[in-house]
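Below are the structure tokens for one structure; questions will follow.
Excluded from the complex is one protein chain; the other protein chains are retained at their positions.
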Amino acid sequence: MSASVLEVRDLSVHFGGLRAVDNVSFAIARHRITTVIGPNGAGKSTLFNLISGAVRPRAGQVLIDGVDHTGEPPHRLQAAGLARSFQITNLFFELSVAENLRLAAQILEPMAMAWRPVAASRTALARVDELLERFGLTDKAPYPVGKLSHGEQRRLEVAVALACKPKVLLLDEPTQGMSHGDTEDTAKLIKSLSSDVTILLIEHDIGLVMSLSDHVIVMHQGQKLAEGTPAEVRGNPAVQTAYFGHA
Amino acid sequence: MADALTRSMRASHVLAAVLVVASLGFAAFGAASGDTFYLRLGTEALIFAGLALSVDILLGYTGLLSLGQALYFGLGAYLSALVLMVTPSFWAAMGATAIGAVVVGTIGGFIANRVRGVYFALITFGMAQVIAKVVYNTRALGASDGLIGVPVIDINLGLFKISSASPVGFFLVVLTFIIILYALAAYLLDTPFGRLLIALRANERRVPFLGYRTVTARLAAYVIAAVIAALSGALYPMLRGFVSPELLFFATSGNAVITVVTGGVGTLVGALYGSILLTLFKSVVGSYTEHHLIVIGLLFMGAVIFLPRGLMGIVRPVIERRLNRGAKS
Partner (left out) sequence: MMTAAIEYFQFVLAPQILIGLVLGVAVILVALGLTIIFGLLDVINMSHGEFYALGAFIALALASVGLPFWLLLLLVPLIMLPVGYIVERGLIQRVFHSGERHVTTLLLTFGLGLVMEDAFRLVFGPNPQKPPVPIAGAIDVFGVFLPLYRLFLILGGAAVVALVALVVYRTRLGAMVRAAAFDRHMAASLGVPVQHVYAGAFAFGVALAGLAGVMLAPIYSVFPTMGRDFILMAFTVVIVGGMGSIAGVVVAGLLLTQVQAISSLYISPVWSDPIVFGIMVIMLMVRPQGLFGRLGHG
């Protein structure tokens, strides 16, 4: 087993003349929380799209547990143990909270169960209950997602990504648009998740980043500007001018 | 505890049961009064209900509008007629139809599923039009006359035999068959596979990130719908003794869409009620004027604008609430 569960080597993609992600390399260690920060347009979301298979990289490699998965479609990457959430809530809005989670968890069932009624999917249903409980959504289980508050939808977004028990979880701004209280709760939740999943996070709230992260990667204009522990990054002069200088 | 989707499917089952009881009453009344015409009309309504069922699986559950489902209905009708003219066996005709539908449906699905949205609608429309035109001009298939002289058969149901010429007997055979298709479709849609189709309709872009290849799931839905449409079509020559290229025309596909939309998209049972009501409606309005399409077209437009979930959109929630109340108390 490789030490780094997710490794990215010289990843690049261009849109027109724009180098959205330019030669980015890093590796993240198992059961750690790594956060990608950077100003708007730094290429953070594009980086996630490349890693999760939503966009094909033009160059570079994506390795999961040391195995090359570059350019594979999302469903293959999911099978390799990678799951993601989205910056703009991307759920099944007409379906219930429980059904959203069940859909995400049904892949845990053996193939033969695909042809049995869903009520028989014990593993998936147990996983749903577990997640509802953990994310404080048990009361909301029967409601359509569209009826939830923004904060609840954002939490469900993370829960749905987590439902398939991935090795690596990419969370794209999980606290986006949340109230201060909700943000703190979510931060605690994410921290508690890291005991069984490796997390790669995009986050804007610097305070949150510093308290939550084991490791920070700073992006700027599509490139990796710096990386290190939160303290190291904070002390880096290049980061201060490029990023904190504007904050 | 059953979830919301399972519960609304149960409400559909209640309505389907009501339909079966009403049909049995209709059959008994028809048999007692020695009627032929209305029993045959009812049988035809049920056959076209099968076609509508296949449209609903695609439109109401997977979110794919097929404007060419007549292709598979016609395929079934022609295959069945050809088989019956060689060997008058119900099961041979059905078996050949099922195999043919899987083969043609896979090819058609491979083509149609390259695209989505309106392109899917147009490509299914185009495929059916082209095949209809080819059949219409193919002498071996009877060209514009179709295939006539399909023999009456005895349907061997193990314990007893029913003649396709018996109005009430064949009505019951078709009723049983269509209800089985309904039940199979309902069963499938309540499995993880079926729920995946529902997820495709709700938000296709998220599905790959749950670990599924969307093309495969859509293709599977398409082939299943093709088989259901074809098996329904296979019953047609047994009823009428002939098949004609009109079965493949857009009017047939369009009628199935109208049936589903007015009956209730995404309810399965709406396809059955829609077909029966539409047939009834046509024969009633048709006895006053030959311009029933104006009325049906207006009703259909009204349903699209005011009743996006069709007739079942009004009826089914009432049943559902009753079921829920029953479950709680």
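Going in written order, the chains are labelled A and B, and every chain counts its residues from 1.
One rule holds in what follows: a residue touches a chain if its C-beta (ideal position, glycine included) is under 8 Å from a C-beta of that chain, and two chains touch if they have at least 3 such contacts.
Predicted, not measured: the structure shown is a model, and the values here were computed from it.
Trainee: Using the contact definition given at the top, list the shown chains touched by the missing chain.
Mentor: B
Trainee: Check each of B:Ala52, B:Val261 or B:Val315 against the chain that is not shown and name the one that touches it.
Mentor: From the options B:Ala52, B:Val261 or B:Val315, the contact with the absent chain belongs to B:Val261.
Trainee: Which is it among B:Met127, B:Ile155, B:Met238 or B:Ala271 that touches the chain not included here?
Mentor: Touches the omitted chain: B:Met127.
Trainee: Based on the whole complex, identify which of B:Lys161, B:Arg205 or B:His291 touches the chain you can't see.
Mentor: Final answer for the missing-chain contact: B:His291.
Trainee: When the complex is taken as a whole, what residues of chain B touch the one chain not shown?
Mentor: Within chain B, the residues touching the omitted chain are 59, 63, 65, 111, 114-115, 117-119, 121-123, 125-127, 129-130, 133-134, 137-138, 250, 254, 257-258, 261, 291-294, 296-298, 300-301, 304-305, 308.
What we mean here is this: only the chains that are shown with their structure count from here on.
Trainee: Averaging over Cα atoms per chain, report the distance between chain A and chain B in Å.
Mentor: Here the centre of chain B sits 43 Å away from the centre of chain A.
Trainee: Looking at the complex, which residues from chain B come into contact with chain A?
Mentor: That would be residues 2-6, 187-188, 190-193, 195-196, 198-199, 202-203, 205-206, 208-213 of chain B.
Trainee: In their complex, what parts of chain A are in touch with chain B?
Mentor: 52-53, 73-75, 78-79, 83-84, 86, 90-96, 98-99, 102-104, 106-107, 109, 113-119, 121, 124, 142, 161, 164
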